[in-house]
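See structure below.
Note that one protein chain is taken out, while the other chains of the complex remain in position.
Should a chain be cited, it is by its letter among A, B and C, assigned in written order, with residues numbered from 1 in that chain.
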């Protein structure tokens, strides 16, 4: 890494210092497909143990200081105490994810359901989640709705939009302080004909109606084939409506693989848009979150790897020679501009990141250090018995 | 068709009476792929002959009273005289399509080009098109931009959005009377990495900034795989920003096949959203246009077939038992609601349409009548010599 | 339906008389997505009750005389007794589906697993399934493998092919009498990077190696976006390697919606290839099966509807004026040939099918008759208590 110029190195060091990646509590639990959930040894049984795992990831990476909750999966009696548990472990509770798709009442939807009683039940859960945020000190309520239909004619697309808008307004009105509503879109699954918030345009239109507290969140696995995600990032940033990311990667649909595993060049391009808009800073209001499943691989190392992948993509984005890029773009030098970008991408930033970690008192290779620590074996031993956490738990 | 209830029949008759389908001047010209344009006998040499062909389609269908122009393909000295030519033939000039993608200056874009001189040239062409609208009495300026980039890094996504917004504002300010700006989006082609207006969300955001005169137009072939088009129709109608359609069909990308040829059920579903929002009426401001290529098939019969396909899909949409549908949706009867829709779709509406045509003094089967007329042979004989119109002409 | 010529009507009657549609035992059980399985009232608790439901579908449609098993979901002690139960109910046991994806051992695959012990276990299960076929008198063993990998590098694509080939040979060697092996392919899910039999080419290459007893089965929901399924049907028929279908429909991925619900025109085109190759006859060796999930809709009516959809598509395919089609194709009349096909598709065949049902002593509208029968209510009452069947049961 001797060949990275000093100025570029400084840019990377400063840029990365502000990067905080939130990990998801459910990323430490068992998950799978409709075909099978394969249990793994050492998986947490409680939300406290999930927080412990998030703290472990932060201990090895130094870059993952908060953990997102999923309600009701992570429901407890006393959220203040839960926040204290996190603090004791060296992390804090981040975004609250509201789950309105697993009650039997939600077979045909939640806030978009044709029956007002079901909608009421769903909205009440969302409002409860804001109470939880008050308890945990969380800023963001993340809303993903599984709502949709499976067959043409099943329900009115338009009436479902009206119901959605009404529910969102009610939630928005309940927010206080610096609290925000992040609205997530997804092309399909579990609904297979219409989904009520299927694309960024729909999420954007609702957030616009809702005003300043509402922003769009981009899950990188939730798009139609061929969608250019960095374009959406750039456009939402320009419109002032990007709230954050759920990072993961995919080859097919919402595969929820580790961030950066399927198309590292795409992750780099996404982060280039963030860097070029100077939106890496914590005060830009962009939440950088992971949202992934580890169906066949061990979970803690998978999260560590994902955090590192986001760091490496960010470092490369920070290496881009902005002045040279702008000049080549201005003059219409297609290959020259492309080469400036690729020069950053092709650079091996791992030595630089290793050095930064050592400067911060961390092991240069977090995965190797984790394996050496024997932590996985300890967890397997300690977490025998009880019921492992999963999506249904 | 004896089994269509009288009330439903009345609904169809009234609904169809307001349906006007605009045909595109370029649909009568030669077209093809990057691999080859196959010339066809009898193809028009001039815009006047294209208008003649549009008039022929209207004569046989009674449903296609206007023809869209493409500038500069259809540029003439005197647009008032051109409008008179159309009137004499029994049609009128409709939407003006501005083409800013075929000048050598536009290699890297038009209104989004990094060079302000190129942007100026492009905007000037757009303003010229409004002059043409003044001359032809056209209401709508349809804007599709081929702008985009082929390689990551080639240009700044965000700066291109700013340039686009600026150009659109200038055009909007030039509009008068009842004139409108219809903004079309397209996923890709001819640009292969970013496209500056790739999706309805981007078009919508710009139209929102531009105000009441600006609306989104949906080309049914311009979406990512798996996109639910009727959802976009419903959402844009709800947001008051649907301006119209470019109908065509596709199996793969922007194939530009005849409307209704690839997925007739989809065309039906799109028209169901129109009918259910009562947007079929001419005063709803929705422009129903064809935009297709006839690379291997004869053009006039292909346009007649497309007009008939849209009519049949509309008739089926009008047959839907709205009350039964709403009741099934309200009660959560998934299969019942789906069955109401399918019952309309599965109905053979051709006898009803044939009867309506006869009531209107038209041949019941426009295609058969066209073939019987010997018109194609006459065109082949009359249009010998000269240079056939195409996309480059 | 007075306008269907007598000759065409005869063709439809004869063609449909040979059409047998096999329904899947798991189509009567609860199913869902990784997000939630919504239980439904009246769902079977045992394989015997699943067979009862299949018999109900056959009683109302007269076209679904066999039911497929899924092992181990439908495992019993005495398969001869199970076959007798089916016979008593008026149906028979059809294809045996081998499930090697739900044991904890299969986390990284079954017959392609890197560990030979796991492969042995999987092959043993496949051989057990042939024993079951001996017991039930089934002809076909249907093999779908969930095998694959989630991450680049996870395993060797090529070595997994070798392991697959070895396992298939062992199973093939065990077959006797008229028994066959049907190999199913699927693009992805549950594996998200490579799938070991992802496309028809791979399935075909293996079946070719295996010889006459092995054929490819096409699940209509298992393809990449934009795949032309009727093309694969035509090509496999030409190569003598089409074994059958798992019918269902999809808008996105493997949605497993009711056959014909998402794209009825596609289902028609598929059946046109079957009819044109004269492969509708039972002795052609093509197995027509349903393989779908009914996540939000009641299951028995959904299966009845699917059977009817396949019948309607088949009836339309039989209506195609083959001579006129061939003549138009031969002369290069693109629109004429297309019109011949569309003329059949646009015909409403429901009155004809209703008449045929009445001729056979069935109710003309099977769904209405089912609802009138009160059967669903009886099932809900009778099947209270116990554990409902699902994918995991």
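Just so it is clear, contacts are C-beta pairs under 8 Å (C-beta built on N, C-alpha and C of every residue); 3 or more make two chains touch, one makes a residue touch a chain.
If you're wondering where the values come from, they're calculated on a predicted model, not measured in any experiment.
Student: Among A:14, A:173 or A:346, choose the residue that contacts the chain missing from this document, as touch is defined above.
Tutor: A:346
Student: Among B:33, B:87, B:331 or B:380, which residue is in contact with the omitted chain in the full complex?
Tutor: Answering carefully, the residue with contact to the hidden chain is B:33.
Student: Could you tell me which of C:237, C:287 or C:300 touches the chain that is not displayed?
Tutor: Looking across C:237, C:287 or C:300, the contact with the absent chain belongs to C:237.
Student: Of B:28, B:60, B:193 or B:370, which one is in contact with the hidden chain?
Tutor: Result: among the candidates, B:193 touches the missing chain.
Student: May I ask which residue of A:206, A:222, A:241 or A:305 touches the chain that does not appear here?
Tutor: A:305
Student: Extract the touching residues of chain A with respect to the undisplayed chain.
Tutor: Contact residues on chain A toward the absent chain are 3, 225-226, 228, 251-252, 261, 263-265, 296-298, 301-302, 305, 312, 334-335, 338-339, 345-348, 350-351, 367.
Student: Need a quick check: the contact residues on chain B for the chain that isn't drawn.
Tutor: So the residues of chain B touching the unseen chain are 31-36, 38-39, 101-102, 104, 106-108, 146, 150-152, 187-190, 192-193, 225, 250-253, 255, 257-258, 261-262, 295-297, 391.
Student: Touching the missing chain, which residues of chain C?
Tutor: Here the touching residues of chain C are 108, 114-115, 149-159, 161-162, 187-188, 193-195, 198-202, 204-205, 208, 223-228, 230-232, 234-235, 237-239, 265, 269, 273, 276-277, 325-326, 328-332, 334-335, 337-342.
Assume only the chains that are shown with their structure count from here on.
Student: Once you find the CA centre of chain A and the CA centre of chain B, what distance in Å lies between them?
Tutor: 40
Student: Any chance you could list the residues of chain C touching two or more other chains?
Tutor: Answer for chain C, listing residues that touch two or more other chains: 225, 251-252, 261, 296-297.
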